[in-house]
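The complex appears here minus one protein chain, its other protein chains still in place.
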Amino acid sequence: MNHGMALDILLPILIPLAAAALSLICWRSRALQRGISVMATTGLMVAAVVLLVRVYDNGIQVMYTGNWPAPFGIVLVADLLGAIMVVLTGITGLATAIYSLATISKAHEHYGYYPLMHLLLAGVNGAFLTGDIFNLYVWFEVMLVASFALLILGGERAQMEGAIKYVTLNLVSSAMFLSAVGLLYGLAGTLNMADLAEKLAPHQDNPMVQIVAMLFLVAFGIKAGAFPLFFWLPASYHTPRVAVSSLFAGLLTKVGVYALFRVFTLIFPLGDSLIRDLLLGMAGATMLVGVLGAAAQFEFRRILSFHIISQIGYMLMGLALFTPLAIIGGVFYIMHHIIVKSNLFLISGLVYRLQGSYDLKQLGGVYRQHPWVGILFLIPALSLAGLPPLSGFFGKFIVIKAGVEAEFWWLVAVALVVGLLTLYSMIKIWAEVFWKEMPEGSTASVQQRGGTGLMVGTVVALASLTVLIGVAAEPVYQLASATASQLLDPPGYINAVLGDRS
Amino acid sequence: MNNPRQHQSLILRVTGYFLLPLLILFSLFMLLRGHNEPGGGFIGGLVAAAAIVLYMIFSDVKAARRLVAVDPRDLLGWGLAIAILSGLPGLFLGQPFMTSQWMELDVPMFGMLKVGTPLLFDIGVYLVVIGTVLTILLTLAEAED
Partner (left out) sequence: MNTLLAIAVGVLYTTAIYMILRRSIVKLVIGLMLLSNAANLLIFTSAGLTRHGPPLIVEGSTEAAAVVADPLAQALILTAIVIGLGVLAFAVVLIHRAYEVVKADDMDQMKDTDT
């Protein structure tokens, strides 16, 4: 085992963790915290890209923490899916860190915004890189505790109300996850995911195994915001500071999706099971209910929150169809979605800075005043709706093509209709916020002049990434394809972790 | 409450003053013996935090803050930093993160003393636990006043 490589896996967790510790130590100095924050997220992104390159070239990377051999110790495993997620975390983290410089108030910086943000990133990356199911639970909790505190930063009434629902449902989900882990340990006597996969493979029909799989489905379904478990999401995501909203929107639900992808390809491969039928139904309902919820809303960030749910449906559809092409589509969709979604939330914050409201009815005429903001909105918005040649088109196209090949016509129909309704929602925002005249008697007013340079810079960078994924769809597709073949090859993962014993 | 001291029990105050140093000592004992017997950084940190909270109950929040001398947030930061640092020595020796390193010291009168990075980790945890509990409880207590 080459230990230089092991450091690559560690850095994406260690950098944010160290940044959290450092910024806690320097909590008296704003400038230091800001510097640490930008440097650490930049470092995180570089480390993540290095890790991805290494995994792409050399296959799955494994690190045995504390030098305990698997399956006895905790292993960190970076396969392509994990590495891609870590890169996306790096991108979102850096974007948020820079955006925060311009938007987070002094009081909140003093209250511990930066340490919490880094702790959240550490938790998210830990979840992506661990190869141990109990360790996954621990990282989930690290991420949750940080997100709880970030959610109520500001202390407004809406934040408290949203946070209570968020905290309750997420804790219920955690308890279910923990119960499932406990039962699984009782069944298999191991917690290492590779070892679990190997031990459970001959017993997939055992009713107890099915029950545990179902518990995982519900627990991760809540985290991912899948139908009918998503109600905490639209109640809370529009309440915190925009930078926080954007970080949550980009990453948190995707950790749930990642966990579903991991557990249902490795430990409980879907095959022709009841769970697969359930997931198919959930995917369709999630898409439809999310987009219909969005259609009824007139608050910028609430529309976007409901669209997160609807988009989760596409990713679940990719997983549930469980064909190679569908998994490719799911992975592609995740890559596209994280960047677009974070960006849309950041743009809603930019509009708030320009006009002082999130209410569609109070806003108007942004395009006339600031044409470039309109263009910047259109890129991710149309990408979300799936217009070619932007990134969303390819994501939707692959998933739907997989649906056609698997002959799930009803699901394909739902996906297509939802695409149209997404376009309707985005056009609604465009018409209300950017196109129409500023309504008379509007209470909206400019919040603060200047200081939008950093905000615009971040938005431009993320928008160009969206365009890039669309233009360079072929290499991204190749990456997703390699990821999917890794996911559909559990023995490869098992051998990488436990050593080739055949 | 006009004068918080009015409501306080004499018994609590007197025993409290005696208990405080004992509890702190006990917490250190718990921290140090954790590797061979039940104990450790977490439980030791809880005992220490409980001792300070007891002090807060029979005096007041300001006095408790003075007693701790440093801001609980500093404890949190340093504790986290120490815990991370304890994982690093292994890396420099070409072993994976968190590999424990031990060395034996010959202490006169006591015999061999085995110290290692897990103790460092536990000290980190100890500080983080005190920091977390105190940050939360002192903030809550201040909000009550």
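First chain written, first letter: the chains are A and B, and each begins at residue 1.
Basically, contacts are C-beta pairs under 8 Å (C-beta built on N, C-alpha and C of every residue); 3 or more make two chains touch, one makes a residue touch a chain.
None of the values given here were measured: they were computed from a predicted structure.
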item: Options A:N58, A:S105 or A:S179, residue touching the unrepresented chain; value: A:S179
item: Sole residue of A:V145, A:L270 or A:L387 that reaches the chain not shown, by the stated touch rule; value: A:V145
item: Touching residue (missing chain; options A:S100, A:S236 or A:T286); value: A:S236
item: Identified contact with the non-displayed chain, of A:G155, A:P228, A:G271 or A:P371; value: A:G155
item: Contact set of subunit B toward the excluded chain (per top definition); value: 42, 132-133, 136, 139-140, 143
item: Residues belonging to subunit A that touch the chain removed from view; value: 134, 137-138, 141, 144-145, 148-149, 152, 155-158, 160-165, 167-168, 171-172, 174-176, 178-179, 181-183, 185-187, 191, 235-236, 238-239
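The rule we apply is simple: only the chains that are shown with their structure count from here on.
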item: Chain centre separation (subunit A, subunit B; CA means) in Å; value: 36
item: Contacting residues of subunit A [partner subunit B, same complex]; value: 3, 6-7, 10, 14, 17-18, 20-27, 63-67, 112, 115
item: Contacting residues of subunit B [partner subunit A, same complex]; value: 73-74, 76-78, 80-81, 84, 90-91, 94-100
